[in-house]
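Yeah, one chain of the complex is gone here, protein chain that is, but the others are all in their spots.
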Amino acid sequence: MDHHLILRVVTRLLVAPILLFGLYVQFHGDFGPGGGFQAGVIFAVALILYGIVFGLSRLRSIFPDRWVMRLLAFGLLLYAGVGVVSLIQGGNYLDYNVLLPSAKAGQHYGIIVIELGVGITVFGVMMAIYYGFAGRPPSIEDTDW
Amino acid sequence: MTDLAVTLLLFFALVSTAIAIALLRSLFAVVMLSGVFSLLAALLFIAMDAVDVAFTEAAVGAGISSVLMLGTIALTARHEMKPKRWSATPLIIVGIIGAFLIYGTLDMPAFGDPNAPVQTYLNPDFIARTPKEIDVPNIVTAVLASYRGFDTMGEVAVVFVAGLGVTMLIGGSGGFLRRRYRETVLSRKDGQA
Partner (left out) sequence: MSLLFDTAFIGTHLNYWLFVILMMTGLYIVVARGNLLKKVVGLNLFQASVFMLYISMSKIAGGTAPIEIPDPNAVYSSPLPHVLILTAIVVGVATTALALALIVRINEAYGTIEEDEVLEIDRAKSLAETAREDERDNEEARAV
């Protein structure tokens, strides 16, 4: 898309605020609408927008393929790991009350960590799916759209 | 009254979008209209007090789904084939199923009824316990992450497996699948050209 000057300039301006908004949605999910599922998608959307406008190879140099699979697994492991930690502390699986001395603080920490796990996995899955579709040789030329 | 008017207006926009999707044969237009459908659905969710769901529908349905479907069109075809013959059978089947479903709704609780089972069994309990036990203002997050944490972990695992499945089907940079793809499909295309 080298010939679309307006798209390129606007994308450059938009990517950083979209990433920031993704972080806001991730960590503000306890207080307003939002949470890991939405934040993961919004974070992936910023990178996908960059990839669509500036080309897949430039996106790959910023965010390499091997990181996608690592993040994908790491998010789910983080979620399951919180359950294991609460087991070690003597509670039930995924019982956040025992994570910290105060039950309410434990709940807050537990929710933030598992939402982070959800966000990382959803982000990784969306990037893996996008790389899968965009990485194939297209049957329609760019100018035919 | 305004609530009902807004809901009806949104609903008629939704139905006309759905009918346009059924009739159009340009797949590009179909994909764009399905994005419009998702945005209208998100507005309807806000009108029914489900802000979290509306947020997700707008980000996922209008954002990611459209990108994926456009990617699929780029890899396959832009137009749907003209059907060889028109048959009334699907219309009859759909009509019968719809009639049965509407018959099933006749003894459903009224819209917004405070005495409906949805509102009386678990709802007061969750709303009363959340400030005392978890102390986060968003009750949806409290139920999602804490009371139903096990369920959400299963959902994340489903998303994880779907991501792995897509990568195995069409992803991967190199390796057996990509090599075989180059040998068969690309050489066939060169032969045609």
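In this document, chain identifiers A and B correspond to the written order of the chains, with residue numbering beginning at 1 in each.
Heads up, the rule we're going with is that a residue touches a chain if its C-beta (ideal position, glycine included) is under 8 Å from a C-beta of that chain, and two chains touch if they have at least 3 such contacts.
No experiment lies behind these values; they were computed from the predicted model shown.
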Residue ranges of subunit B at the interface with the undisplayed chain: 4, 7, 11, 14-15, 18-19, 21-22, 27, 30-31, 34, 37-38, 41, 44-45, 48-53, 56-57, 60-61, 64-65, 68-69, 71-73, 75-77, 80-81, 83-84, 87, 90-91, 93-95, 97-98, 101-102, 105-106, 108-114, 116, 118-119, 122-123, 126-127, 130-131, 137-140, 143-144, 148, 151-152, 155, 158-159, 162-163, 165-166, 169-170, 181, 185
Contact footprint on subunit A, counting only the chain that is left out: 31-33, 35, 37, 41, 122, 125, 129, 132-133, 136, 139
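Note that only the chains that are shown with their structure count from here on.
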Interfacial residue positions of subunit A with respect to subunit B in the complex: 25, 29-35, 37-38, 41-42, 44-45, 48, 52, 65, 69, 72-73, 75-76, 79-80, 83, 93-94, 96, 103-104, 107-108, 110-111, 114-115, 117-118, 121-122, 124-126, 128-140, 144-145
Residues on subunit B engaged by subunit A in the complex (per definition of touch): 28, 51-52, 54-56, 59-60, 63-64, 67-68, 71-78, 133-138, 140-142, 144-146, 149-150, 152-153, 156-157, 159-160, 162-164, 166-167, 169-171, 173, 186
